[in-house]
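Just one protein chain is left out here, and the rest sit where they should.
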Amino acid sequence: MANRIPVGVLGATGMVGQNFIRLLENHPWFEVVYVAASPQSAGKTFAEAVKGRWHMSTPLPAKVSHLIVEDAGNVKAAQGKCALLFSAVDLDKKAIAALELAYAAAGFAVVSNNSAHRGTPDVPMVIPEVNPEHLDVIHCQRQARGWTTGCLVVKSNCSIQSYMTPIWALMQAGFAPKRIILTTLQAVSGAGYPGVPSLDIVDNIIPYIGGEEEKSELEPLKIFGRLENGVIVNNSEITISAHCNRVAVIDGHTACVSLEFAGAKPKLEEIIPLWRAFRAVPQELELPMAPKNPILYNDEPNRPQPRKDRDLDKAMAVTVGRLRKCHVFDIRFVGLHHNTVRGAAGGAILTAELMKAKGFIG
Amino acid sequence: MANRIPVGVLGATGMVGQNFIRLLENHPWFEVVYVAASPQSAGKTFAEAVKGRWHMSTPLPAKVSHLIVEDAGNVKAAQGKCALLFSAVDLDKKAIAALELAYAAAGFAVVSNNSAHRGTPDVPMVIPEVNPEHLDVIHCQRQARGWTTGCLVVKSNCSIQSYMTPIWALMQAGFAPKRIILTTLQAVSGAGYPGVPSLDIVDNIIPYIGGEEEKSELEPLKIFGRLENGVIVNNSEITISAHCNRVAVIDGHTACVSLEFAGAKPKLEEIIPLWRAFRAVPQELELPMAPKNPILYNDEPNRPQPRKDRDLDKAMAVTVGRLRKCHVFDIRFVGLHHNTVRGAAGGAILTAELMKAKGFIG
Amino acid sequence: MANRIPVGVLGATGMVGQNFIRLLENHPWFEVVYVAASPQSAGKTFAEAVKGRWHMSTPLPAKVSHLIVEDAGNVKAAQGKCALLFSAVDLDKKAIAALELAYAAAGFAVVSNNSAHRGTPDVPMVIPEVNPEHLDVIHCQRQARGWTTGCLVVKSNCSIQSYMTPIWALMQAGFAPKRIILTTLQAVSGAGYPGVPSLDIVDNIIPYIGGEEEKSELEPLKIFGRLENGVIVNNSEITISAHCNRVAVIDGHTACVSLEFAGAKPKLEEIIPLWRAFRAVPQELELPMAPKNPILYNDEPNRPQPRKDRDLDKAMAVTVGRLRKCHVFDIRFVGLHHNTVRGAAGGAILTAELMKAKGFIG
Partner (left out) sequence: MANRIPVGVLGATGMVGQNFIRLLENHPWFEVVYVAASPQSAGKTFAEAVKGRWHMSTPLPAKVSHLIVEDAGNVKAAQGKCALLFSAVDLDKKAIAALELAYAAAGFAVVSNNSAHRGTPDVPMVIPEVNPEHLDVIHCQRQARGWTTGCLVVKSNCSIQSYMTPIWALMQAGFAPKRIILTTLQAVSGAGYPGVPSLDIVDNIIPYIGGEEEKSELEPLKIFGRLENGVIVNNSEITISAHCNRVAVIDGHTACVSLEFAGAKPKLEEIIPLWRAFRAVPQELELPMAPKNPILYNDEPNRPQPRKDRDLDKAMAVTVGRLRKCHVFDIRFVGLHHNTVRGAAGGAILTAELMKAKGFIG
């Protein structure tokens, strides 16, 4: 654990920030030495700042508890303390966009959980098992923006992670999708804290999550896009329709997916072995946060289920089940992932590990 | 309340049976005078038979509580006591099929909540607002089977009721569907009692309900079918793909629907007025159980929701919301209905009212 | 329905206010003609003011939806429009206390759901079945404060209603309690909206409700108190210890009660008939909101249960069960009531009915 890279967390007191703190506690490569949050928290120890609102089910890591929280708006405060910053700041979208650029311009490698820069063409949105080569945009980003050591990389929305890797595994095998209609059943932790009122979710579901369907329909196109002239050009051959629902589940987003292929169609019996055999760059590089098997297929007729499958392989695996013929499109399946780990902090950490392995950090 | 038609409930002690008892308590046309169940319950008063397992939230109706439960397998026991029987017997499918035919042959009008005869071509499967004219098959049924006063009519599966009426309203207006992909979020009451174990549903969803997807894909084709040569011929122009999920909701099935039209496509802004204006035979006849408006459209962006909308208009209305363009098909919407009322006992009672109004009973 | 008394609701847009609107919709004596809320809502129609946050499961009453919301802080706005005001304003305690006095001084009969005046000695805190005679303090109140038609009456905290009537029925029969230790399991609706975050209650309980235990231990002493020199003197012979918990229940507070008698002890077998036979002034006067039987005893070993029993008798009955010997004190039982009806708006309406019947209004 010696010689770990010092890292910081922006927005460290919020739900995603707390997950970063929790997941990085014993990380072999990274060590949290810097925490920043809103001006109200600044100046307090981290323990004081989260008093009464530490929402993790593991205790507050001792080392981090003593760190003094800095003002996340103060870019200079982080200088000299760390090279990598995980961003989970909670501001309006425009302010986040500006702040993350300021950190990158100041020389920090920034990996953001926010949506502010997901549409920025020279900012890669990375799922490490799917589009690791998009990190190469960082070179163009640095050149175009005059940055040297700094860079900005973002994580995609949590709602899409239950099916992106399974679909990518099919694409890799030559089976490109054309049209996808899907419905998600999303956990309440995705809305942060206090988030969803209990009066809206006990004995109820909410068939709407603001902005989620738009992100679910657009972000996959960038992730499945190609590098061209220093930016990422969206895939224009896939159309997606997403219905997003909130359900009474603490963690774990489930997606029911119907998919039509563009050209070659795999046989049903080909797909499961293909998913089970799928490995990608994070597995080859044996990144610390990488699941051994990115896609787990469960043969039981009634799986995956959030409470029973979300924690598999450090909560970083996607569990798939119920592969069957679709009477309207070609195939149907159900995918599940842990939204606050794989879909948020854990996915961002894996991305940072990939950046480190590829030489973009430090 | 004088001169009410005496009716019986087969399988009266189960969940659906109890709902029949509850909903018929103050019915203006029908009076429960006969209850039958398994041999273990036979001979007891109804109150004794359901002791410790009366699951309704209204008290056991006093009159019914004193009725002696008969053996549902004994067709003769019902003779002379009632002309109309609601069937919710819980046997294997084959035994139900035989028993319901036996009751019809013995002269009873049988309205069944079971799936045993849903595929029988001369047995109408009726949603009173959608295909009331299918009741005319009864004439052929009687003639072909040599029945005089008896007849057999079935109710469709609960899972499909959230979208059948809204789709029918579009069909009536000239907008026929071609392809439908939908996902349901179904209440635990649909599985009866004891039904879904709490360990499977607290902080969880189950992405599978045995047999439900097949029913959801097939039954609409019969309901949208046409009478021909004394039987109902399925609609062959619609294809449906259904994903059925169980969620932690007590009552109320929600469906997320993506729909492609076959020919003419309505403008989005035409559809809501069309749904709101929709009325059908049960409304024209002012049947006691008929909702005033079969389709309620809720403009709020996050509705319908099961706990908040399921009870509207005697729990017999379907609430629709979130009508919007589908990026893959033509339109998307969310539908909701109360599965144990509109989707089960209440729907069967409305069907019986329609049968009475059309002269098929008594 | 002619000649109904015009009434107003202060804080009409909040959860308790909405319950007042809902419960008064078809009230035979009272008609809502006036609604007031915060300055932000003032000037809008009630329908606009609650748009997107009407939390009742019945539709917004048509008549009320068109009323223009007034500023609850403006006492004059209500003058000439109504004689009776239900108060559910949401301000800090001190501001509520002052405002309610101002309305009473201005001539209104005020029935408050707030805790601000529960400790005021000349303000009666009434459970109509328990201490209806406390209303006589109004005479002293008016005299001492120089009010003529105005008066101020409060409702007790919702947490205590599950056991106050059952204990009072025992007191009436000569069995006074000495010591009570009880634990409540309270519904999330008691915390209003947005109230309890779903992350705190799905797969969880919260063993704490701010201020609730203090109220549960103190308020019964006033309700069981006696009139003396124009004020209510607390009962000093009873000691109560309350543990208050929040559980994942929408409506319905449950209480597990262990009770020691002061002197005479009833036999266990005497108690149930005594509870079942209990009737009080609201029943004698046949007040519209009064339950026929204030106390329902359920013999099943596992009742009462909130979802199954909360709605009994207009949600105004208290359901009791599990009466048994306590190995430490004398008896144990479980009580349940609907916290937003009997425990809040419904209880306040019943109190107002009693005030009307006794000549204190209009």
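Chains here go by letter, A, B and C, matching the order in which they are written, and residues are numbered from 1 within each.
Simple rule for what comes next: contacts are C-beta pairs under 8 Å (C-beta built on N, C-alpha and C of every residue); 3 or more make two chains touch, one makes a residue touch a chain.
Nothing here was measured: the structure is a model prediction, and the numbers come from that model.
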Hidden partner chain, touching residue among C:Arg179, C:Arg279, C:Lys314 or C:Lys358: C:Arg179
Touching residue (missing chain; options A:Arg179, A:Arg307, A:Arg322 or A:Lys356): A:Arg307
Option from C:Val7, C:Leu101, C:Val123 or C:Val249 whose C-beta touches the chain left out: C:Val249
Which of C:Pro128, C:Pro166 or C:Pro304 contacts the chain that the document leaves out: C:Pro304
Residues from subunit C at the interface with the omitted partner, ascending: 179-181, 183, 185, 200, 202-208, 210, 217, 239-241, 243, 245, 247-250, 254, 256, 258, 301-308, 321-322, 326-329, 332, 334
Hidden partner chain, residues of subunit B it touches: 55, 188-189, 193-203, 248-250
Contact set of subunit A toward the excluded chain (per top definition): 52, 55, 57-59, 202-203, 250, 300, 307-309, 311-312
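Basically, only the chains that are shown with their structure count from here on.
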Most distant chain from subunit C by Cα centroid: A
Inter-centroid spacing, subunit C versus subunit A (mean Cα positions, whole Å): 48
Computed distance of Cα centres, subunit C from subunit B, in Å: 40
Junction residues of subunit C, two or more chains touched: 55, 202-203, 250
